[in-house]
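The complex appears here minus one protein chain, its other protein chains still in place.
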Amino acid sequence: MKTSRIWTLGASAALLAATLATPALSQETIRIIGHRSPPNEYYTGAMQKALPEGRVSVELMPIDKEMELASITMSSKSDAIDVLYLTDSSLKRFAANGWLEPLDDLWAKYKEEYKLDDFPPAIMEAVSYDGHIYSMPVLTNTELFFYRKDLFDEAGIAAPKTMDDYQNAAAKLDSGRMSGTIMSLKPVDAALNETHWYLNAVGDGWFDENWRPIFNQEAGVKAITRMKEMSEFAPRGFTSHANDESTINLQQGLAAMGLQWFTRAASMDDPQKSRVVGKIDWVAPPGGGARVANDGFAISAFSSGDKEEMFRMLAEASSVDSMIKGAEFSMPPRLSVLQNEELSEKYRWYPAARAALEDGKPFPALPDFNDVGDIVTRHVLRAVTGEVEVKAALDQAAKETEELLASRGYYKN
Amino acid sequence: MSMRSQGRRRGYLLFAALCIFTFVNLIPLLWAVLPSFKYPADAFTIPPTLIFEPTLEYHREVWFENDFFRYLINSLIVSAGTVLISVPCGTLAAYALSRIPRRNSGPILNVLFTIRMFPHMLLAIPFFVMGTFLNMIDSYPLLILALVAINQPFTIWLLHGFFLDIPRDLDEAAAIDGCNSWQAFRIVILPLARPGMTVAALFSLLMSYNEFLFALVLTGVETKTLPVAIASFGGEDISLWSISAAGAVGIMLPIVVIMLFLQRNLVSGLTAGAVKG
Partner (left out) sequence: MVRWQRGLWLFCLPSFGLLTIVLLWPLAYAIYLSFFDYYLGSDVRTFVGLGNYIDLLSETRLWNSMWTTIVIAFGSVALEFVVGFALALALYGNRIGTKAFSTLLFLPHIITPVVATLFLKWMLASNWGLVDATLLTIGIEPPDWLGNPLWAKISVILADAWIFTPLIMIVLYAALQGLNNSLLEAARIDGASNWRILRHVVIPALIPAIIFTISVRLMDVFRFFDTIYVLTGGGPGTATETVTMYTYQLGFRMLQVGKASALGVITLVIVAVLLLTINRMLTRIYRKGDQ
């Protein structure tokens, strides 16, 4: 007994000593956190290669975990994170909070060396807030309309151009095991993308010019009613489907069409993942207004590392050469790469993607849009599942949105 | 004779029922292990495929390309640290609480419980602030301390019931022999408390090995534990579903092996009276 107790005490003392001796965080490494996706795996890999081995550590995780970690870290002004991946809407939020390092000076300094004027104005707007540049644009992602070319040909219908075409096609191809269309309505992110498309394609969008919600007006009610009608052709379980589930439904030949991200297109032709190799084709989403996202990597305002070095690392990863290689996974935001004709030959979905980029829309550019999205998707889902009437649900959503935006000081005058 | 054969038949029925239930209960686990050997195209089919071309690629990727060994070591350090601090502290406190009048110990135990019911996610934010202030984010001690703290109420409660079962006469006899309270505890009580401490240790181990939220917030590159590492596999591309499955098998194996060896002590410890409070 006695010996074992001494052993225990000794072990715990040794353990404590060992743990206390561990350095809190070696200041040498640059810590990058990001959302795990094929393009991010590629681009963070490029960042690691840009600096000597071991200087850069990358952690990729689901987007909600990344946002939690980043919010908690940066709200307490901790320097635990140096570089982070942000979508355009989160970028506005983080920049408005003062959590990000403005990159204007570095941008000007390295403009020549890294050809930074190659990014189109729309992209620069997406990575800026209040007149300052906050992130290095790394990838453009657009929603595409995926459809089963073979089934459409068989049924003698053309790829849909309008929402009516879409509804008719889905109704026609919906049979037994085959769902007419995928719908990704899992709260919050997936449902928000789908809602964004309907509100733009059928409705008049989200807000008026004073950030007052208009999605509960007639056009918005029509949009969500249409969404509810379309859900008849959706696979069972669509309310808990995110991009993964919808992708699998397409890959397993369980759904005939629907809205999905560019980043998913390549996997449709990958025989290890897909049973419909060569059968899927793409067009720009009918009705237009599906989401376009411009994502980038920003530098934390609280990082204690060498920010110029980090900037050069980011610029290196988004160089022209790097983006040509990354074009398989996401649309390169650089004009010179985007217009490269070889890409369409190599990747079948590029023509559709260019068209989608033209008539797509980013999320409204207010820093609080993610929070608005939380509110609206919750009520849209209640409407789609029939818990409440569409109009009542949207009115409630509009009311809560106005309250939230008022409390964040939007309607001062 | 009829009664005996009836009893025997009932015994067989019971055995058969247990077999069936156990099997059905384990289907989710078995089904989850399969995709780790499948390419995604085979993993999500109707009807479900049992015959497929197996691949070890995803297991290799998890263990050799993703630093799983390092995360495993982190997990083991954190779990061992938590158990080694939590159980001794809890034992001492539980013993003391079992030896003072109930009207004093009752309220203290109730307060401990109330603390336990507070949503952990709301503690995570102050914890992070504290860790930043002390510059201890991404270090083992902070995570260990946090886990010990959230684990203390349960440990104390568990052991308190256990000590109540050990007659006070023993302490008193020791006191008459001239022992002070520490000596009485160490010489007389502690040897008897061993099964209870084992139970407390096993529950602490399970909790600390599996804890996710604090581990996410308080660890970083150096100290990431397995549950945090595995969460990073969920995401955009479905080939990751196979990797998730491989990761899930990876995280399961060590703790299952440990528990296989120790579960006997869990049952015997619990039988010895840990839950008679």
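Letters A and B mark the chains in the order given here, with residues in each chain numbered from 1 onward.
One rule holds for everything that comes next: a contact is a pair of C-beta atoms (placed from the backbone, for glycine too) under 8 Å apart; a residue touches a chain by one contact, two chains touch by 3 or more.
It should be emphasised that the depicted structure is a prediction, and the values quoted were computed from it without experimental measurement.
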Of the candidates A:Glu68, A:Asp150 or A:Asp395, the residue in contact with the absent chain is A:Glu68
Per the touch definition above, residue among A:Ala50, A:Ile81 or A:Val188 touching the missing chain: A:Val188
Using the definition of touch stated at the top, determine which of B:Val62, B:Ile137, B:Ile166 or B:Ile251 touches the missing chain. B:Ile251
Can you say which of A:Thr162, A:Ser175, A:Ser304 or A:Thr385 touches the chain missing from this structure? A:Thr385
Could you list which residues of subunit A touch the chain missing from the display? 64, 67-68, 71-72, 75, 93, 96-97, 177, 185-188, 235-240, 245, 248-249, 252, 254, 370-371, 374, 378, 381-382, 384-385, 387, 407-408
On subunit B, the omitted chain is touched by residues 11, 14-15, 17-18, 21-22, 25-29, 31-32, 35, 43-48, 88-90, 92-93, 95-97, 99-100, 112-123, 125-127, 129-130, 145-146, 148-150, 152, 154, 156, 161, 171-172, 174-175, 179-182, 184-185, 206, 209-210, 212, 226-227, 230-231, 244, 248, 251-252, 255-256, 259-260, 263-264, 266-273, 275-277
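Please note the rule applied: only the chains that are shown with their structure count from here on.
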Can you give the whole-Å distance between the Cα centres of subunit A and subunit B? 36
Touching residues (chain side subunit B, partner subunit A) in the complex: 39-41, 44-46, 77, 80-81, 84-85, 88, 124-125, 128-129, 132, 135-141, 144, 190-191, 216-217, 220-224, 231-241
Would you tell me which residues of subunit A are touching subunit B in their complex? 1, 5, 8, 11-12, 15-16, 18-20, 22-26, 29, 31, 35-38, 57, 59-63, 65, 68-69, 72-73, 76-78, 80, 177, 243-244, 247-248, 251-252, 254, 263-264, 267, 271-275
